[in-house]
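Presenting subunit A:
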Amino acid sequence: MNYLLFIIGFLLLVLIGTAVYAVRQRDLLYAVIATGVISLALTALFLVLQAPDVALTEAAIGVALTTIIFIITIRNTVRYEDEKDKK
Partner candidate 1 sequence: MKKAIVIFLLAVFGFFLAVTFLDPDFEAERNHNGVKNFYLDKTVSQLKTANTVTAIVVNFRGFDTLGEVTVLFLAATALGSILFKKRHHIGDRTVLMPASSIVSAGSKLIFPAIILLGAYVFIHGHLTPGGGFQGGTIIATGFLLMLIAYRDFSISHNVLSVIESFAGIGFVTFGLLGFMNGGTFLQNFMGTGVLNDLISGGVIPVIYILVGFKVAAELTGLIYTILHEKG
Partner candidate 2 sequence: MKSLTFNEKLARFFINWLFLMIVWIAFTTSFNKQEVIAGVFVTMLISFFSIPLFTCCTFKILAPKRIFYMVYYLLIFIRELIKSNLDVARRVLTPSLPINPGIVKFKSKLPTDYSKMVLANSITLTPGTLSIDIIDDTFYIHWIDVKTTDPEEAYTEIAETFEKILLKIFV
Partner candidate 3 sequence: MVGSPVLLIAIPLLAAFLIPLFGMVWKESVRIVPGLVLAYLTYLSASLYIEVINTDTIVEIIAGWRPPWGINLVFSPLTGFLTTIMTFMGFIVWLYSYRFKRNVEFEAAKKYFIFLMLLVAGSVGIVITGDIFNQFVFIEIVGISAYALTAFYTGRDSAEAAFKYLIMGSLSASALLIAIIIIYSQLGTLNMAEIAANIDNMNPYYRIIAMIFFIIGIGVEAEIFPLNGWAPDAYTEAPGPVGGAFSGIVAKAGIYAMVRMMFTLFDIAGPMKILIVIGLITLIVAETSALRQEKLKRMLAYSSIGQMGLVLVAFGMGTKAGVFAALFLMLNHAITKPMLFLSGSFLTFNTTEKYIKQITGMAKKMPVVSIIFVLGALAITGFPPFSGFWSKMAFLSAAADENLLFIMATILIISIFEVVYYFRVINRLFFFEYDDKISVEPHKPGFNGMIALFVLAFIVLMIGFYPSSVTGFIDLAADDLLNTHQYIDKVLQLGQTIIQ
């Protein structure tokens, strides 16, 4: 059973790390890509926790649809949290 612990622990670390990254990152596009990684880790985690239905939903919605609506919003507004972040 220890391998499950390893996988889950690894995914949880990825989840937290990416969440912190998404919140701290000042370039919104990178933050959006980070939400994609969050959704990826969540999908795997849901599968490991024996919820394939939920994993499927998270995969189907988190991969492309959330990304596209965020990206369209960024395109229509600004890409940086603060104008001075723009290099």
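For anyone wondering why these and not others, all candidates are chains of the complex that A comes from, given by their letters.
Everything that follows uses one rule, which is that contacts are C-beta pairs under 8 Å (C-beta built on N, C-alpha and C of every residue); 3 or more make two chains touch, one makes a residue touch a chain; residues count from 1.
Computed from a predicted structure; not experimentally measured.
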Touching candidate - 1, 2 or 3 - for subunit A as found in this complex: 1
Parts of subunit A lying in touch with candidate 1, wherever the complex brings them together: 52-53, 55-57, 60-61, 63-65, 68-69, 72, 75-77
